[in-house]
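In this view, the complex is presented without one of its protein chains, the others remaining in place.
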Amino acid sequence: MKRWFPAALLVLAVGLALYPLQATGYGVRVMLQLFMWIALAQSWNLISGLTGYVSFGHVVFFGTGAYASSILIVTLGWAWPLACLGGGVVAAVLAFLIGWPCLRLKGPYFAIATLGLNEVMRVVASYYEGLTGGGNGLSLPTLHASVEIYYAMGLVAAAVTAVTYVIVTSRFGLRLMTIREDEVAAEAMGIDTLRYKLYAFLLSAAAPGIVGGLSARDQGYIEPLSVFPLIMTITMIVMALFGGKGTIWGPVLGAALLFAFQEVVWARFIYLHQLLFGAIIVGVVLLMPRGILGVLQQKYNLPRTI
Amino acid sequence: MAPILEIRSVVKRFGGVAAVSGVSLSLEPGRIYGLIGPNGSGKTTLFNCITGVDQADEGEIIFKGRRIDGLKPHRIFHLGMGRTFQVIRVFPELTALENLLVVTTAGYEEARRRAEELLALVKLERLAGEFAGNLSYGQQKLVEFIRVLMTDPEMILLDEPAAGVNRTLLNELLDAVRRLRDQGKTVLLVEHDMKVVMGLCETVFVLDHGEKLAEGAPGVIQADERVIEAYFGR
Partner (left out) sequence: MGVLITPSMIGQVVISGLLAGSLYAMVALGLGLIFGVMRVLNVAHGPLLMMGAYTTFWLFQWIGFNPYLSLLVSMPLLFLVGVALQRFLVRRVVDAPELSSLLLTFGVSIALVNLAQLAFTSDLRAVEYLTGSFVVGPFALSKPRLATCGFAIAITLGAFVFLRSTRLGKAIRAVSQSREVAQVCGIDVQRIHLITFGLGSALAAAGGSLVAVMVAIQPEMGQVYTFKSFLVIVLGGAGNYPGALLGGLLLGLVEQLASLFLTSQVNEAVAYVLLVVVLLIRPTGLLKGRV
């Protein structure tokens, strides 16, 4: 198992790197989206899968990153790669501001706090018209850079997965998991749970911030409703849950599977989207709470590093 | 010798009821203390107040000369006080070894060495890579016990160490506790099993209805009429 996996990964990476040379513009955009979802699902996994603290408003970091980087491009003239990184930084700062008061609480309280956060940021984006264009949205200078953004998204997705790998195999990751397993015992055993939760939360906000910026750059236009939609949070949760929260490759698997489904099947059933996702969430929680990968891990006694 | 732990007039209320009302205790280092009392006497609440899980409403708790009431549990742990729980709280999805590794901030190699040492001490070396949730009750109890020893704390609080444990394992645990005392550590245990308390502890505190009823050597406590009444009378 262990020997062919890295080799397979390498082949896949090379394949994906060469893909834009062969594919149509549409094909590139589709894969770009897949990378985005992988990054998002993986990020949600970092906080909710590892520490057990469910974030219901994670799309807020996507939207904040989108606005922050777009504003950096439009008002300060930054180049988009730097601006997107800036978006990630701003998102992380927001995570700190929210996490510092809200992560002191038990899980359910934190979850509901995140539920409202998204609405608030949407309101803020609408309100500060001077900066954000308010309800009319923000337009970015025209740029045809789908291929570059494809690579950028791919890098982010790979980076988040790599970070997850490093965390899960380290003591830092173990400590995050103790928070999920038994927070009272973790505290009693000397683990400063607030600090660890905060680190995880910050890390989980950075990538959504960056891909938010990238997505905004790709679309060329953003408005409050388009970058703070609840369906995005729902989607990243379903992807991570379905594939296996708390694992390294689970969110990747879930993102790939559900994205494929979405493109092929559900595009036709657009009105059933949320219903299906809701049903999947309920189904996963009741029937396979550890997701596909989790079930496989248990059945075949696979190590945690899968 | 200065006491290692002092509890001064601690009061803890839940709603309108005082679970602990004005308890004062003083513990000398290097001894084994017992905390007993009928159900509802406030033992676990007091334990929780000492370790920071709950916050006392009134009073002070002083450990090694500094106030620890109001500190978060992880700070108190790093000051040198560890505890086990009444209901076993190992981390089920971490292996036995990992359960031990997460506790210490020492370097990985050093931590690993110490963890393997402790596992060997309780003869659990071969289960190091087993998920803690898959271990038997007794094995989990041992893991929780040695987990507390990872950072070599000066004081150890044991919450019902004898609960649900068979005779052999119990004797091993008690021997381990005596060895800890010989090393100069202080142990405070809450326990229902009178034989354990009387055989192990040098001084026993008795709580009843949130107040300290009596304090003294096991033999003295056993003969104390008030204690007998608290348990059997009424």
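By written order: A and B. Residues from 1 in each chain.
Keep in mind that, in the parts below, a contact is a pair of C-beta atoms (placed from the backbone, for glycine too) under 8 Å apart; a residue touches a chain by one contact, two chains touch by 3 or more.
Everything numeric in this text was worked out from a predicted model, so none of it was measured.
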item: Shown chains touched by the chain that is not drawn here; value: A
item: Residue of A:Gly52, A:Gly86, A:Gly209 or A:Gly294 touching the missing chain in the full complex; value: A:Gly52
item: Residue among A:Met189, A:Ile237 or A:Ala255 touching the omitted chain; value: A:Ile237
item: Of A:Ala13, A:Val120 or A:Leu143, the one touching the omitted chain in the full complex; value: A:Val120
item: Sole contact to the chain not displayed, among A:Gly27, A:Pro101, A:Pro141 or A:Pro303; value: A:Pro101
item: Chain not shown, touching residues in chain A; value: 48, 52, 54, 56, 98, 101-102, 104-109, 111-113, 115-117, 119-120, 123-124, 126-127, 180, 230, 234, 237, 241, 271-275, 277-282, 285-286, 289
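Operating definition for what follows: only the chains that are shown with their structure count from here on.
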item: Where chain A and chain B are represented by their mean Cα positions, the distance between them in whole Å; value: 42
item: Residues of chain A touching chain B in the complex; value: 171, 174-175, 177-178, 181-182, 184-193
item: Touching residues (chain side chain B, partner chain A) in the complex; value: 51-53, 72-74, 77-78, 82-83, 85, 89-94, 98, 101-105, 108, 147-148, 151
